[in-house]
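Shown here is a partial selection of chains from the complex, left in place.
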Amino acid sequence: MKVLVTGFEPFGGEKVNPALEAIKLLPKEINGAQVVVRELPTVFRKSLDVLFSEIEKENPDVVICVGQAGGRFAISVERVAINVDDARIPDNEGNQPIDQPIFPDGENAYFSTLPIKRIVEAIKKEKIPAEVSNTAGTYVCNHVMYGVLYYASKKKPNMKAGFIHVPYLFEQVVDKKNTPAMGLNEIVKALTVAIEQSIT
Amino acid sequence: MKVLVTGFEPFGGEKVNPALEAIKLLPKEINGAQVVVRELPTVFRKSLDVLFSEIEKENPDVVICVGQAGGRFAISVERVAINVDDARIPDNEGNQPIDQPIFPDGENAYFSTLPIKRIVEAIKKEKIPAEVSNTAGTYVCNHVMYGVLYYASKKKPNMKAGFIHVPYLFEQVVDKKNTPAMGLNEIVKALTVAIEQSIT
Amino acid sequence: MKVLVTGFEPFGGEKVNPALEAIKLLPKEINGAQVVVRELPTVFRKSLDVLFSEIEKENPDVVICVGQAGGRFAISVERVAINVDDARIPDNEGNQPIDQPIFPDGENAYFSTLPIKRIVEAIKKEKIPAEVSNTAGTYVCNHVMYGVLYYASKKKPNMKAGFIHVPYLFEQVVDKKNTPAMGLNEIVKALTVAIEQSIT
């Protein structure tokens, strides 16, 4: 069994991306499943080009994409991705699509095929705050979640896929007033648990 | 040199108190100073009885009292304690004083004699969120901070003293929606840094 | 031209519902369009039964459903409704569906057919905080938004429809700590502006 886990490069003026820092620290194997990690550019379209070619190369059974959700208090396991790009800030190559469909022939939305409720319960059992989220936003995170589920629905119906948002790291909020954060160890632990649940 | 560090027993329905959990993990010696830790009851008056007898026994150079401030995002180094008990909830023995002076012959307020700005900067340098706070509330935390500074002003003018509030631990907020928290390792690190600065 | 505006009865232990209080104060006519208001039960299925029969009776050109979103700071114009009922608390008749599709033959999601960006801009021009929201939750509000858009897609493709969430009223948060709210006059003004934009 193989799990592909992705994280984005930093964006929005941040020097690090907690998702990327965390996936680098994942073990190479979890409960017998091989864990492959991959950095994605925080760029509309290009992120999916990289992801799709990686899927074709690695042929994973499960894909878990991970992104930063600054301002959230808990590990957010996303339920659904919607067919729209609507960027409040430009991506890392200056693209800022407004109200554009991601794939014109795609569904209005795709639901995560990961066991989202089970993942949330398992993370909370480790005493780390977690919740199901009903929106992945309309930026590159939603773009990638929608894209991988669109791809799976068209080409790999047996591949499970979904998205997890993680809070800022403490080092990112030292100069941001009243902004929630987590330590890297909590985030790595939560992602490990999410992988365990996704391969069962 | 000797530093007395106190933490409260759990209160308000919580099963743990992050202050108490953290001080138990402090090293016995920091930069050559002996570190003595002591649990205080979350009870008006009795907390001060315990604290004052401990000060008489240990004769510390510095006293740092630590308490939980549920809902705060950062390590809060308190600037000032005010001469009033005004309890929103009963303490652990059922006392709930309303608008009572703590010591009728005390000042309206006492300022911390710890280097509060220097402590905040040093904690932030460790990439942990920290801030000066201008209120320790009007519950047992303020009671103890006021009490130790009153005591120092009357009996031990060379003893430095102050109070640090710490956020909830992650395990305390697993079922509290949108509530900030920290890991125990960040809190222990922050308190260690605070002690280092206080003995310099 | 006719606009049907709905609001829910109170739920979740609240004595009032700001949506219902606000729609009762709307003018009977706005810019030449007739405004019909209707209370909906906060009950899965029954809310849609009432709404669909009202649509059949009134044959409106535009349907705007309004609901309370306790904890939000701004008027939230919803972008999308998803095909799932997942209730954290029981509805007003004790139903608590978990992860159930609303209409098994419906799309995964439907996008609002109101001019959501234009509505937000017009409300902000009146100096009232407003934003596009990407989730209407998974409770009766999302249920009704999904239902009316499903209905429109199947039976009335020219009828525009959508959903607006409003914050608590100040009277609802007097005993809730640090909870955002609005006055009834701001909410009524915002809904009036939303109707103006929806009929243009």
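Things worth noting here:
The first chain written gets the first letter, and so on, giving A, B and C; residue counts start at 1 in each chain.
Just so it is clear, contacts are C-beta pairs under 8 Å (C-beta built on N, C-alpha and C of every residue); 3 or more make two chains touch, one makes a residue touch a chain.
Everything numeric in this text was worked out from a predicted model, so none of it was measured.
Of the identical chains making up the complex in this file, 3 are positioned in the shown model, whereas the full set numbers 4.
The definition used in the following text is that only the chains that are shown with their structure count from here on.
Taken as a graph of touching chains, this assembly forms an open line, each chain in contact only with its neighbours along the path. For this pair, subunit A with subunit B, the centres built from the Cα atoms lie 39 Å apart.
Subunit B and subunit C have Cα centroids lying 47 Å from one another. Chain geometry summary: the mean Cα position of subunit A and that of subunit C are 30 Å apart. For subunit B, the set of residues touching two or more other chains is empty.
Partner subunit B is touched in their complex by these residues of subunit A: 73, 124, 127-131, 170-171, 173-175, 177-183, 185-186. On the subunit A side of its complex with subunit C, the touching residues are 79-80, 82, 84, 86, 99, 107-111, 117, 132, 134-135, 137-138.
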